[in-house]
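A single protein chain has been omitted from the complex, and every remaining protein chain is retained in its original position.
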Amino acid sequence: MAVVKSPLPEPARQVTYDALQSTLVDLLGLSLIGKQAHWNIVGPRFRSVHLQLDEVVAAARGFADTVAERASALGLPPDGRPETIASAFTLPSPKDGWLRDEEVVQVIAETLGAAIGRLRERITATEEADPVTQDLLIGITAELEKQRWMFEAENVTS
Amino acid sequence: MAVVKSPLPEPARQVTYDALQSTLVDLLGLSLIGKQAHWNIVGPRFRSVHLQLDEVVAAARGFADTVAERASALGLPPDGRPETIASAFTLPSPKDGWLRDEEVVQVIAETLGAAIGRLRERITATEEADPVTQDLLIGITAELEKQRWMFEAENVTS
Amino acid sequence: MAVVKSPLPEPARQVTYDALQSTLVDLLGLSLIGKQAHWNIVGPRFRSVHLQLDEVVAAARGFADTVAERASALGLPPDGRPETIASAFTLPSPKDGWLRDEEVVQVIAETLGAAIGRLRERITATEEADPVTQDLLIGITAELEKQRWMFEAENVTS
Amino acid sequence: MAVVKSPLPEPARQVTYDALQSTLVDLLGLSLIGKQAHWNIVGPRFRSVHLQLDEVVAAARGFADTVAERASALGLPPDGRPETIASAFTLPSPKDGWLRDEEVVQVIAETLGAAIGRLRERITATEEADPVTQDLLIGITAELEKQRWMFEAENVTS
Amino acid sequence: MAVVKSPLPEPARQVTYDALQSTLVDLLGLSLIGKQAHWNIVGPRFRSVHLQLDEVVAAARGFADTVAERASALGLPPDGRPETIASAFTLPSPKDGWLRDEEVVQVIAETLGAAIGRLRERITATEEADPVTQDLLIGITAELEKQRWMFEAENVTS
Amino acid sequence: MAVVKSPLPEPARQVTYDALQSTLVDLLGLSLIGKQAHWNIVGPRFRSVHLQLDEVVAAARGFADTVAERASALGLPPDGRPETIASAFTLPSPKDGWLRDEEVVQVIAETLGAAIGRLRERITATEEADPVTQDLLIGITAELEKQRWMFEAENVTS
Amino acid sequence: MAVVKSPLPEPARQVTYDALQSTLVDLLGLSLIGKQAHWNIVGPRFRSVHLQLDEVVAAARGFADTVAERASALGLPPDGRPETIASAFTLPSPKDGWLRDEEVVQVIAETLGAAIGRLRERITATEEADPVTQDLLIGITAELEKQRWMFEAENVTS
Amino acid sequence: MAVVKSPLPEPARQVTYDALQSTLVDLLGLSLIGKQAHWNIVGPRFRSVHLQLDEVVAAARGFADTVAERASALGLPPDGRPETIASAFTLPSPKDGWLRDEEVVQVIAETLGAAIGRLRERITATEEADPVTQDLLIGITAELEKQRWMFEAENVTS
Amino acid sequence: MAVVKSPLPEPARQVTYDALQSTLVDLLGLSLIGKQAHWNIVGPRFRSVHLQLDEVVAAARGFADTVAERASALGLPPDGRPETIASAFTLPSPKDGWLRDEEVVQVIAETLGAAIGRLRERITATEEADPVTQDLLIGITAELEKQRWMFEAENVTS
Amino acid sequence: MAVVKSPLPEPARQVTYDALQSTLVDLLGLSLIGKQAHWNIVGPRFRSVHLQLDEVVAAARGFADTVAERASALGLPPDGRPETIASAFTLPSPKDGWLRDEEVVQVIAETLGAAIGRLRERITATEEADPVTQDLLIGITAELEKQRWMFEAENVTS
Amino acid sequence: MAVVKSPLPEPARQVTYDALQSTLVDLLGLSLIGKQAHWNIVGPRFRSVHLQLDEVVAAARGFADTVAERASALGLPPDGRPETIASAFTLPSPKDGWLRDEEVVQVIAETLGAAIGRLRERITATEEADPVTQDLLIGITAELEKQRWMFEAENVTS
Partner (left out) sequence: MAVVKSPLPEPARQVTYDALQSTLVDLLGLSLIGKQAHWNIVGPRFRSVHLQLDEVVAAARGFADTVAERASALGLPPDGRPETIASAFTLPSPKDGWLRDEEVVQVIAETLGAAIGRLRERITATEEADPVTQDLLIGITAELEKQRWMFEAENVTS
């Protein structure tokens, strides 16, 4: 059932769908592991990182909504169900249980770094297929790169 | 590593942990499938249900945060990672792809009904173990029952 | 009288002017027919669509202002007078008098679809002439495609 | 199709309709030329008048909405489509292209003066036909007279 | 005990009192049956009408307060006690128990229509007695007519 | 027509219904007599008590809404129509006409005291039947006891 | 120098000017003596009346601005200079130095009563001359009558 | 009747009273002539100066309130009645009727300059008598000197 | 002088009084030592802990107000005077002078832990005596346990 | 341990420390007894004085924070612990238990009067030692003198 | 010390660094000369241009922050120290001392024009090197071109 007509022709439609769907999975996964770290972090930098993680989660949730609604607007139903995220999400993640503050800072910096690398590939991939989607991905990348920098800067030790 | 000391003795601690951890999984799963329906719904009642689902998601996210922080406050690290949700979440869920408005109303009413049934068991289970946690679960149940009623009421057809 | 000097050389200036001026006409016309439908709609879905149309009008008015000020900023005086809109506006429009709700949903989806098609042509046309203007047109297209999806999704019938 | 029953008998209905429909055209036209001047004004007083015009536009849009919904509430479908405005709007208007600030101040003062003259006639005309509509027209007149004074006061030159 | 002196002479005082007291009863009754419908409505349009009714209730409560304080200001103690409303309120009302959405829309449109008819009589009656009170009644009528139109328009079926 | 299924079995359902319905009547009646006193009070403490009464009314209205929606959520349609309140409301009330400030303080303190006594009985009655409803009644009691204290404290005379 | 053209013909213009100018003097004087009492009041009701007086001052200042701008809008320059107020203001006023609370309540009630009497004459006088000005004076009267009632009600002693 | 005890001994009390009472007169007079100019100004700079004058009025009113309450707090009843201002206010003032924009700018700059000169004398006079009052006068002077600069700067012509 | 009648019989009244009065002392003491630490903390984590302490103080002040007003509402005058706090407050406290950040984190975690232990005893003690007071103590415990967790988590060192 | 270097030399440092530390004790004590009176007051003026006391408490708390942070900024650790306040606070205070409203007004006026006398001595003492601290003490005195006036004015009886 | 790893390879890194660093200097310089003109402007258009300049400064400061943080995010430490700006800033600037309003308008229009020309070169230069940075520079250009238009439009003289 293709109920919402797409303004994009094939093969641009498939390319754009792949970029949006995989970005959606990355962002939803990021929002979940951001909260996981927010709740389980311990150590002297607890409060500062605890608050910072909520900014990552807020950004990830907001972008996930925009990305999924963009897919729907192009006639491409997005998939953000629990089982889809569990099987498709492959970015570095924290382990179970309490997490030391320096572990958190390091793993989130890595997660963001990996997410950014994948986003940059999609920016290239969608340039021809749909410049509107490309513009959206550029905006997401800018914000995640700023967030990554802050964790990176915080990760430096004497 | 048991880094945050618990104010609860055993076995109250284990009982409370089970109640909080399983509630966390239900709420995070609910927030994901609420968004899935929000994005994929079609039909004449699109706008009304589209907006209503965001209220369910907001409630689920807010309660998940409170539940997880309550677990941490009791020295019990919560687990809300993607793979945990995917394996532990068992409530009724919508299928992939576009969803007709009446399907959405029905499945969300069922999801909420199942979640409520499980919460009421946990209210009984925590009465002795920790009245502070019990009070929190009662509040969540009240809100989800109100949400369920609205979908039920909307589900009546001539 | 060319009082505001243009930072753009010919022929880029003419290309950009054409894109902005025709977009301005489309948006002002859209804001007027959106209000026309807002006032004349009748039927069971009256209230829901009545409110939804005001969101279209607000978006159209906001974008019209930005587009016209962009033209002025490029030394190109925009033209949004009543007679200009009447003669240059060619998108599908509702008829005079009361309008049934399903008619409204269908015609507004068509109006938005036609507007998007024309905007995508202008995105291509301005790529060389002025990337700043192109970026603005991309943003407008993203929003109108989202609005179109909502009317499309609502237009699905059993 | 006369779908909304009118609480007014004939001939009061026709008198009221004429007053509301012609006021609607004047206000929508005023909102369009207010924006036209807002965008195209040049000269030393650019910034001050640029801001002042947006207050005129906001007032005109707000009153147009109230007037059109009043017509619908009386069972009289209003007409605010582009072609209707273009053919029925007869108030003094700015010309195409850049506009000197003193020209703008003068023409808007004239537009407002002409609109007020027509409104005062309609206040008299609707006194018997529908006092509720008359009260609405009195409120619009008070505001437009205040706006006109400000342009008049600004129009005084040494 | 006539503690607050009235600025109105007889018989204007009695005429004005009758208009205000009967309007107070209508508005308090309207606020109660609006809530009754808000709580008991069922059916596919549940959410939309549920919200719309709260706007009617808010308007009715606000106007009731203004009307009663106007009476006190004129030295005429208003009466809004439960038994007074029960005996004096005669507008069409919903029955006990669950209410179908189309029933609600129809009965509230009728209630508002009847209230408006009575208000228009009072506008005539108070013209001589107290123009300040008349002006207040005109404002209430304008708002209730707008509300009625929305329920009327919504009440049209294929 | 039992359209909303109840999550409560008999006889818990009837017990809970009785508690909620009688609380609803008490709160709606309280909101009406609070306004009656707000409008008719005279004497040196006029302004202070006039404002204080609006806080009572606001609390009563808010709780009435929560109580009625709780009933609906349990499949039990609430009844707040004028005739129901008039026949079922039995708390102490002010008389008709102007009211001296010390009379107002005394009667409202009595009304609140009586309402609290009845609420405490319902807290006991619903402990087994529905702990969620009991929790709601406890919250209402806490607020009304605070309000009563303020009127009591104010009622002390030399 | 008649720089702002008047939309009113003679003699309507003079009638309207007299009504607006004398209202302006009354309101500015009222704002000054309201503050005088606000600063000099003493006695057990100090705080309550101290706050109440600021509401009178705020209303008087706001209306004075509206009245004076209405005069300017009609081409009639208003006069609110200190010497004009001192010579033209004739309403009852408080004496110099500390003021007992019951004195303040009485004199302000008298001032408001006198101001209202004069406003009602002007409402009659402007009915033919300018219905827009009449509508404004009616609104001011309604507010001052409400304020007067509150001081009257407070002035009653056992 | 010396009802509020003064924390200041003689002769400091008299010195402070003179400084506060004369400042009160200057500020209330300034607030009145600021409004007079606000209403009667005409000319090309109408809007800009019209708005600027309201900032002077707001500052003058706020400081007048602080100064008068400071006098009361020191047991010295302030006098701000119309006749007192009329006889004691001696700063440069605008004439009656319409005022050209350049006249307004010049006279307000002069008024502020004269007010500042008098305030600086009072700063010296109160240094010993009451440093708290001196601090208040310093704050008023700083603000009025800033306002004066803006009118001075605007008064420069080619 | 027993001026406010208590709704509680003996011995419930004495039990409840003891619980509320000792909680009041703990909370007021906590607000004072929270500020003491807020002002005297030094070390690398200064800023983060400095801010966190103000959240503890805000919570303690808010709860103290609720607890004391609850006592008054039950006819039991609370005692929060300086000498009472000094003699009755026994929770762990910081010493005089500058405080190292790790000392602050540790002592506040201990203070909160001790306060929680005492609150849990009072929850048990008031279950029979007054469930409304018990519900209030449960809410305070939940918040203090959350605050304690944050200091505990921050107290973990490598 | 003198961790924060002082910008003040001896003996100015000691003089300033004495002034700040004794002011801190007075303000914290004032905030505690203000709340004590807020909770225990009874009588006809209950509500008015109950609210007024919270303004005193808010001012005292805000100034205490500023004073203590000023001490820290000068390298002088402030001391606001319970035992310090209890031993060093010597201003007039209310007794234990319920308090009549006129007693409260009188004792708070006395407390404020005594605090002001001590502050004026410290203004003199710090003039040479640290003008920045002197400026802060002047601001506190101005506010407390205003508060004292209000209680004094309210304390006047026939 | 290369502490933050760069996601960009050479030579893209150097190209991007040059673009960001030179833009930072232009923006910081622009913010300083915008303030210089804001403080020193005189003439009839003082107020209008005085306010307009603060919008330029706010934009320049906001963009400078974004640009510098973008550099850091790419592992490239930005340099905005006073000596760097003084030596590297080459855009047209106002002279020392008072500035006539028309001089200010002209020089700021020139400054903005020059800044825009340099930004457009950097847009071309970064297209290959880093599209995310390019997108940021496009946004800055759009805003500065809009600001320039306003000064240009204001610069037109008869």
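Per-chain numbering from 1; labels A, B, C, D, E, F, G, H, I, J and K assigned in written order.
Please note the rule applied: a residue touches a chain if its C-beta (ideal position, glycine included) is under 8 Å from a C-beta of that chain, and two chains touch if they have at least 3 such contacts.
Because the structure is a prediction, the values reported are computed rather than measured.
Out of I:16, I:31 or I:48, which touches the unshown chain?
Checking the options I:16, I:31 or I:48, the one contacting the hidden chain is I:48.
Given that one chain is not shown, which residue among K:18, K:69 or K:102 touches it?
Touches the omitted chain: K:69.
Could you list which residues of chain A touch the chain missing from the display?
With respect to the unshown chain, the touching residues of chain A are 45, 48-49, 52, 150, 153-154, 156-158.
On chain I, what residues meet the omitted chain?
41-48, 50, 100
Taking the full complex into account, what residues of chain J touch the chain not shown?
Residues in contact with the chain left out: 3-5, 7, 69-70, 72-75, 131-132, 135-136.
Just so it is clear, only the chains that are shown with their structure count from here on.
What is the graph distance from chain B to chain D, where chains are linked when they touch?
2
Same or different interface residues for chain H and chain K, judged by whether over half of the residue numbers are used by both?
Looking at both copies, the contact residues mostly diverge.
Looking at D-E, F-G or H-K, which pair matches D-G on over half of its contact pairs by residue number?
Repeat of the D-G interface: D-E.
Taking each chain's centre as the mean position of its Cα atoms, how many Å separate chain A from chain G?
The computed centroid separation for chain A versus chain G comes out at 63 Å.
Distance between chain D and chain K based on Cα centroids, please, to the nearest Å.
The mean C-alpha positions of chain D and chain K differ by 42 Å.
For chain J, what residues touch not just one other chain but two or more?
Residue numbers touching two or more other chains: 42, 48, 153, 156.
Each pair of chains that touch: what are they?
A-B, A-C, A-I, A-K, B-C, B-E, B-F, B-I, C-D, C-E, C-K, D-E, D-G, D-H, D-K, E-F, E-G, F-G, F-I, F-J, G-H, G-J, H-J, H-K, I-J
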